[in-house]
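Okay, structure first, notes after.
The complex is shown incomplete by one protein chain, all other protein chains being positioned as in the whole.
Chain nomenclature is as follows: A and B, assigned in order of appearance, with residue numbering initiated at 1 for each chain independently.
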Amino acid sequence: MNEVDIKTISHKKLLNRIYKAEESKFFETASFGFFVYLMTDLVLFASLFAVYAVLEANTVGGPSGQQIFNLNNVLLETLALLISSFTMGLAILSMKKNHRNKVLGYLVISFLLGLVFLLIEMTEFNHLIAIGDSWRRSGFLSGFFVLVGTHGLHIMVGLIWMAIMFYKILKFGLSRVNIRRLTLLSMFWHFLDIVWIFIFTIVYLYGALGR
Amino acid sequence: MVFASVLLGKLSWQVFPKDIVTLGAFVSIVGGGILVAAMLTYFKKWGYLWRQWLTNTDHKKIGVMYIILAVLMLIRGGVDALMMRAQQASAVGASHGVLSASTFQQVFSAHGTIMIFFAAMGLMFGLINLVVPLQIGSRDVAFPFLNLTSFWLFAAGAILINLSLGIGSFSAAGWLAYPPLSELKYSPSVGVDYWIWTLEIAGIGSLMSGINFLTTIIKNRAPGMTLMKMPLFSWSVLCAMFLVIFAFPILTVTISLLFLDRTLGSHFFTASGGGNMMMYVNLIWAWGHPEVYILILPAFGVFSEIVATFSRKKLFGYRTMVWALAAITVLSFSVWVHHFFTMGAGADVNGFFGIMTMIIAIPTGVKIFNWLFTMYKGKIHFNAALYWFFGFVILFTIGGVAGVIMAIPAADFQLHNSLFLVAHFHTMIVSGVLFGYFAGFTYWFPKIFGYRLDEKLGIKTFYLWVIGFILAFFPLYILGFLGATRRINHYAANLGWQPLFVVAGIGAVIIAAGVAMGVWQQIVSYRLRHQYRDKTGDPWNGRTIEWSIPSPAPFYDFKAVPVINDRDAFWVAKKNHQELVSDDDVVDIILPKRAPISFVLGICALIFGFAMIWHIWWLVIVSLIAFVVSLMIRLNDEKPYEVVTAETILKQEKLLKSGHGI
Partner (left out) sequence: MKKKRNKIIIGFLSLVVLSLFIWYLSTLNFEVLNPKGTIALQESNLIYFALLLSLVVVVPVFSLLIIFAYKYRENNPKKVDYKPDWDKNSLLEFSWWFFPAVLIAILGVVTWQTSHSLNPFKPINSKVQPLRIDVISLQWRWLFIYPTYRVASINYLPLPINTPIDFHLTSDAPMNSFWIPQLAGQIYSMPGMSTQLHIMATVNGNYRGLSANISGLGFANMSFVAAVRSNQTFQTMMKNMSQVRQTLNYASFLKLAKPSLNSKVEYFAKVNPAIYDQLIMSYVNHYQPTTTKSTNQTHLTKIGMIM
């Protein structure tokens, strides 16, 4: 194999120059790659939806969705997430205008709203577990907890990512890398919003109305 | 006691294997590892290994590492196969054979899992890594760090499955672990957990590779290379990666749910409590069927390149080839039920999926006819790579006929789960997938290593494989008609099956000899590497641009990326006595840096998997945190590239021309 010693020159200036020239290509590749990743995530959620649909009727004596869903909470969750998605969009707009502080502000709002969503969801889960209606109870509840929980887990990852982005932008400003990563984050966040709309309709609305 | 159980989870002194076969296997693997480590230390090669290989993001090095690991796993899975053959050849009537029932069941479960996930997938990703960036004129993959991380996740999975030999036991529920057999109630040991976490980790690695190569092919092609000017191997990889990104998430979901059932007491697939085991069977095959097409499509691509090159002729019917690939890609998602017609889904469902299955035979047949007519009016040079193609056409067609028969639900009722089925899918996967990758490896070997493989030994390897294959699997077709089912560790003497099993065993030994011959071919070729040197970079009179660069391919691949005007760009350039690029086109470039973090991530994943299997919860948390922190450290480096100046490139080109590098 190729044993010739690889001698590379790490002149920072040269690196920066070439990197800059390739930047837009990296950005394009990264967004496309991330989009493909989101597609795989979509397949993942689609599978979980299918599982939920199969198991929905299997309550084996346990409660059905109608009995346990609290639509008020869910409405609150939905609002929090939708607005959060909106403010994330505003953050991206401010980013394009290069308003660093506005970006930071919108990030904080999006983060807090996401946190509200997550807290409501955790309260709901806690309550169900406390009254004995956990995922162990029935096929239906297994499907419910895992579908909604997987979305919740994604939200949590999004929140951690947002916190890191906040710190990075605070420290390094709207650098090219930060712009790229913030754009990907917003894609992720909007995607989770879309998934939630499906959960909201298929799981909660249909469930609560008892079809 | 409480302290110990928190610290060690389910681990205890009881977990070490008691039967001599498993223990022997584990000891020999560990011994082999220690031997290699000792040799590395003695020759002071650790630093070289670490810098040039383990942490190197160069796609060619990653490809080679994939192939080495895949071959090791092929040998491991092959030893499993030999043990199964030995058991079935001996366990008749009063004799219970060489293995206990539980060992035998672990052996066949491990064999299937290892061969599909590590041997076949490893060879595939290895070859893709080696070839695709060279073929499409991209200097590396779209995400080099991700690529190396995928490899290390793959390696972590491989290590994990081998750990099950020495610590605990492996799953005894078959390679797809149908519930309720794989549920806690019927499989209380950690075997199924080993299976789950091996696939979870390796599967996520494969998924990431899928994203990576799809992006690479879509976004990083050389200027001028439109999709319809892209070589067919790259096309086949594009289709396969499309399948990966749509199929592997389903696998991840399915086995995660099985894990939840086993560990947290949920009811997804349990027989009671509102679970649905048939959902598992549907889900796992909704991944599993595309999976076999993921493996076979790149092999089809390899054959397309080889037949055209060695026939010295343009590939016949390029357009139909692409359409056939696309058709297979789409259709492969609509046939999964044919794996379980006997589950009782009803006549309409069975009929529909049976017909869809047969329809896939049409584009596959189209490809075969196109290959045959590529040979028509060509000048066929009988290279070892082409021998694999001939073996493939003959055996694959036979296997295809068996497949079409089983696609008829009512006929499948009599053949399902029989050895006929086993013979069928081995024909498809060995003669299709393995032969394809062997051919591809022979074909592209000079480009990566700078010298050709020994031709005669290559042909001998081929004959051993084909003869061994026929002896090993044709008796299984017969046994299927005799009503012999798969996975039996024992059968009655009066059935008269033993001679056929003995013949199959002999066949397996001949295949093993074929593997040994392949290894011998490597050794001989390496010793004669100066004689077999590829001086021109174009040993086969190639057609596509990977043959336009010197062999072995330099670390920057192309001194300058060529502009593509034709499907067979290099062939056309040669015909017109042109160079694709000249020294004047060479500019300063940047290449990805080494990525030690990828290795660390692999280690974290390995520890995480192990901790999950043995319920060592504190270690789960620690490894997760380590994983995330390592990732952060990596992402903190915002420009993980280094510069290669035009001067360096030109110097290197000169060196390669004067014979350096092998």
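Keep in mind that, in the parts below, contacts are C-beta pairs under 8 Å (C-beta built on N, C-alpha and C of every residue); 3 or more make two chains touch, one makes a residue touch a chain.
All of these numbers come straight from a predicted model, not from anything done at the bench.
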Among B:Trp50, B:Phe333, B:Phe373 or B:Tyr526, which one is in touch with the chain left out?
B:Phe373
Which candidate, B:Glu200, B:Asp412, B:Asp454 or B:Asp557, sits in contact with the chain we can't see?
B:Asp412
Looking at B:Met343, B:Leu528, B:Val622 or B:Leu635, which residue reaches the missing chain?
B:Met343
Touch list for subunit B against the chain that is not drawn:
101-102, 105, 172-174, 178-181, 186, 271-274, 276-279, 282, 311-320, 337, 340, 342-351, 354-355, 358-359, 361-362, 365-366, 368-370, 372-382, 390, 393-394, 397-398, 400-401, 404-405, 407-418, 478, 480-483, 485-492, 495-497, 499
With the missing chain put back, which residues of subunit A would touch it? List them for me.
54, 57-62, 137-138
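Operating definition for what follows: only the chains that are shown with their structure count from here on.
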Quick check: how many Å separate the C-alpha centres of subunit A and subunit B?
32
Touching residues of subunit B toward subunit A in the complex: what are they?
52, 64, 142-143, 207, 210-212, 214-215, 218-220, 245-246, 248-250, 252-254, 257, 260, 264-268, 272-276, 279, 283, 448-450, 552-555, 588-591, 632, 638-639, 641-645, 648, 652, 655, 660-662
Which residues, counting only subunit A, touch subunit B once they are in their complex?
1-4, 6-11, 14-16, 18-19, 22, 28-29, 32-33, 36-37, 39-41, 43-44, 47-48, 50-51, 54-55, 58-60, 62, 135-136, 138-143, 145-146, 164, 175, 177
